[in-house]
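All protein chains but one are shown in place.
Coming up: chain A.
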Amino acid sequence: MACGVLKRICGFPEDRKENKRRLVCSFPQDEEFAELLRSYKGNKICTSKYTWLSFLPKNLFEQLHRIANVYFLFICVLNFVPIVNAFQPEVAVLPLVIVLSVTAVTNLWEDYRRQRSDRQVNNLLCDVYDRKQHKYVDRRWADVCVGDLVWLCCNEIIPADMVLLHSSDPNGVCFIETANLDGETNLKQRQVVRDLPQQGSEFNPETFSSRLECENPNNNLRRFRGYMEHPNRTRVGLHSDNLLLRSCTVRNTETVVGIVVYAGHETKAMQNNSGPRYKRSKLERQLNVDVLWSVVILLLMCLTTAVGHGLWLNSLKDPIFLIPGDPPPALAGFYMFWTMIIVLQVLIPISLYVSIEIVKLCQIYFIQNDVDLYSERLDTGVQCRALNITEDLGQMQYVFSDKTGTLTENRMLFRRCTIAGTEYPHHENAHSQELYEEQAGGPEGGGVSHTLRSRSSHRSLSCRSLSCNRSSVSLNTLACDDDTQSHEDTHPTQGRGAFSSAMECLVVPDPLLQLKLGGLSAPLAPPLKQDAAELSHILDFFLALAVCNTVVVSSPTQPRHVVQLPVARTPLRSLEDMKLLLQKLSLPRFTLSPTSSTPPGQPGTTPPSLTRRLFTRGRAATYTPNTPPDTGLTPNTPTASTPGSLTPAQTRTPSPCPSPSPSPSCLRSPTTTTLAGACGSTVEPSAENYTSSDNDAVCDAAAGGKDEEDEEEQEEEDEEEEEEEEGTDEGEQLLYEAESPDEAALVQAARAYGFTLLGRSPEQLLVSLPGTGPLQVPLLHVLPFHSARKLMSVLVRHPLTGHVVLYTKGADNVVMDLARSNAAGGDNASHQSPMREQTQRHLDQYAREGLRTLCVAKRVLEEAEYEAWLKKHMLAETSIENREELLLDSAQRIENNLTLLGATGIMDRLQEEVPETIEALQKAGIKVWVLTGDKQETAINIACACRLLRPTDRLLTANCESKEACEALLAELTEEVRGCKDSSGVCEGAGGDSDGGVAWGFTLVIDGRTLDWALQAELEEAFLALTRRCRSVICCRSTPLQKSQVVRLIRDTLGVMTLAIGDGANDVSMIQVADVGIGISGQEGMQAVMSSDFAISRFKHLRKLLLVHGHWCYTRLANMILYFFYKNVMYVNLLFWYQFFCGFSGSVMTNSWVLIFFNLLFTSAPPLLYGILDKDVSSETLLSIPQIYKTGQDSQAYLPSTFWLSILDAFYQSLICFFIPYFAYADTDISVFSFGSPINSAALLIILLHQVIESHTLTLLHGLVLVGSAVFYYAFGLVFSVVCVTCNSPTNPLGIETRFMSEPLYYCVCALTTVLALLPRILVRALCNTIRPSDTVKAALLDRLHPQEYWTRVSRWQDSLHSCKVQTPRPRPPNLSINADPPHPTHCYPQASAVLT
């Protein structure tokens, strides 16, 4: 300031021991900060691993970490030892060089791509405050440093993790979209650091002189702890609400200024970048065992040779063919051992590992390209995030599924509610929902509302911003023309994470309830007194629904821009009436407190806003109720502040305008703002019922004004006029974006009764009550949902009474407990108790209907009580250590003594084809467990609906209070199951644990508490014993931790393959524990997807993913691996047999190039193709006969026995392949390498034809590759034998192939060898397939049939499987209704028609 050159220097003296980092921003007298500044990581990111210089050594070093490459290297080095070398060095080095260079090239290419994207990202520009020029200047991302002040405008991407210092928003909030980070597209609110003096005025970077201290960089996206110390030594806590994360996008806020705290690789986004997951599949584990066996075989063979060589040498006396100076026999034998390791190195299938990787990549390619797994709704297919466990999909034995969002749509529909003990069944509601479903044409067709949404979202993002990746490019569109729209119509998409589809959430009010509420809006006819008490309950109930949430409101035409309607245009006549009413009710807590005698809300008719003109080009038009930010903290101040109207205008002016010529927005805003006054309104004209025609109208209106400014203004004027005409808020179309679909459903429900949430700011809510205009509800605190509390609360100042009221909603059992605790001391305990019982009854009923239940409660706080609590809470909020725990404590302190208001029942529809999928999985021998946090009754109901629980099943319920009881119960249930099994006895043989078609399906239902006991070490075994006998298990009321515990227990103890599927953050731990984790990219953000191995969009896709792709991937890979083993053993043994005829001297009868190339080139492509394309059974058959899946579960394609049979066959074939030529050429003048020629040729034919025998499908590609390989071999041999005159000594091939291939004897030998070698395998295959065909073979045979016959056979097969089922019809539990669609006929095969046509 006083200095000529103002410099702001930020330092980070890091103190790792304290796990904190200090960031000091001060002025530059301190030179040491200049030093410190340099020591922090810049914002440059470098994800590439190599530079040109370091590539070779680094890459080599990395590659040599693989054991396979080390083996190669070892062989190479061995070959350079003269005494043991087997080949010429250049030949021996070749395999290593090829493998290493193939890997190196792919690495290099990947690295190049990374470098390119790094460069792109690093060169993005952003505005950074330059301390020399006193203004914001463009700077590359890479040059942004820690401590820099960065100025961003709307839709720009945040270059580094920054603490938000200033927002153009008068309330100091800004919205960010974290889609680039976690894929969630709903807006997240961020807040300026509290107590910063600059709020509401232009942010002056020169005067900012606070110090920051925060924790060290970590990867926890949702946690940030630190504090800011102002020059006057006051400290303000910093938390994740203050942090703008790198690669997120600023939305709805015109400009923000932040100070960089983490840059570059220290940002949370980068710290979270852990790359693809690496899991080792079961098959690979098996494979590694067998690789070890090959090593054993190799060692045995080498040992044989070594001993043989020693003995042979020992028996010789001075032979002329021995080179003098050889070591003594024992030592020579020892050397021979190593020589043979070089010679027989191919026995260890090194190329197998590379091949497996290639095959898996191709398998993933095919899975991702499966059009059946593509969801139009989300425009996404299956995403394979783990690259190397495709074959595990074919071996699953247990599937653990989440319920909500996985089995169900997770699109919540408000179904019914109970208030103050009275049930309102909402029959109309149910009816209209059914109607809607019919109209929408099935569950997939929620298209109307989605279309509406996606269209409108085009408009919203009309601000171009810099962006580095595709996702954001596509978001920032200037225009959407008609083409796009029509395209959108055919591909309706929905922004994820936003639950605002108006049509579905539409609630038809219950007539009785409406009648009662009518009393509220028509206070001239005051209801009876007892009704008044009830009415106040109802009022509170709906107010709670409307305010107790974190829903963000946006309007359809500007959905990305939060609507704020601080308008109270209606004269508050009715409000006064209502207060009058409340006073009449003479309930003590509703007396108006003197502090709030001034009615909140704006008196008088404010002119409609011109807010949207303020910022052309769709810049942020974020208006929140224009209250000074400190209103929320000082409850005594009236919330309305008319004079403040000019302040936000200044705030909105983008003062630090970077360009020398101010943009239109800069020019226009001051003038328009003054016109706009304090309040903006974006009330939109729209119809109450969103029929399609209305919808179009809205869309047309939306489409009209999307890019032309003038048009927009024109339209806005129209809208204003309409608003004037309507003069009511009833017809508003608002979109609610909630974090959970329940919230959106509840807000919609409240809205149906006139309790409309109109807008939200961090400090207050704007709610309109029936008969009143919009009311401002000061929002004191939000206590967000926590899985431990199972509650979510808001503290508000009641708009009518002015009391501090806590509204809570949460899991019914928790709320009921907390309400019960109130019973003793409450003033109206007598009233509460029967009501609680009533409510509990209703809750049980809801649960039986499969509805999700939530309880709503409230608590009125005394001012003093609140003050006391607030003090502690503030402490908790500002603390850095244990903030979460303290906050949890703080919340629990206030969330008690609740008064129960009522409960809601929300319906969650099943996803399509869920019952079929579960049935198919069960038939495939997969045990399906459902782990849910829902109530037991709800869970059972859903289980029934998705046919996890069949009418014939026996239901075992386990609910215990203590460990002992649990133990006893487990024993009892096990006994019961055993008893039933024994008595039924019909399917004893076929039954057992694994069979899905067992007569008595037992289903265990266990609740969270009992599960806790059962998971303890002592009861584990009993629990497992019981569950193994049950066909399925339903765990309800389970926590995320329990979910992962269950999965881990089953996986580790039973040693089975487990799959976990879920969609929400609560499933993440389970997904990570399971062998294969599947995320459903659904409504609850991307956390589950991010931690999963595969991401699908619907549960039904699991069926094809497992039954078809899993089966294929498994059999393909297993067969390919076996083939590799076979191939190597077969070929290498030829060399081994030769040792018996060359004095075990390590001699080979093959040209060394051919020897090396044989595996590397001549026979490498066919098995790859075999592993990629082979298809033993068609997908139709696999889907219609799920039982085939069991072959993969039992690892039938790759058992130790099959491995040894392959090896045995390889031994046999190599014997034939060696000894037929041997006897044919014995005692002739055949030379060493001529002898190898027919042997190699026959071996090639055998190996290729062997694959033809093993292949289940042979396409043109197979033919090309097989013939190509053979042709390549012969061409190579011929060319080599002509060209190579003196090369490749001593195995010079000159003239050998040409001479031999002109001899008929050569062909006679090859033909005989090939036929005799393959004879046993063909014979055994044919006999097995004829006499005892396996399921796969039978299915493959089915595939060949004529379609009509095919389907009759398939159904006959299905019938035969069920034939042994004892049909003991069990009456459905009397009070168990099923809320799903009527059961689909089992034997309709959707594929039938496809095949027939």
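The working rule: contacts are C-beta pairs under 8 Å (C-beta built on N, C-alpha and C of every residue); 3 or more make two chains touch, one makes a residue touch a chain; residues count from 1.
One rule holds for everything that comes next: contacts and distances are computed from a predicted model.
One chain of the assembly is not displayed; among "ATP synthase subunit a", "Protein EARLY HEADING DATE 2", "High-affinity nitrate transporter" or "Cell cycle control protein", its UniProt protein name is "Cell cycle control protein". Here one chain is not drawn; of A:R385, A:H426 or A:H798, the residue touching it is A:R385.
For the chain left out of this panel, the touching residue among A:L243, A:A819, A:L1134 or A:M1149 is A:M1149. Although one chain is not drawn, the whole complex shows that of A:L331, A:L512, A:A968 or A:I1322 it is A:I1322 that touches it.
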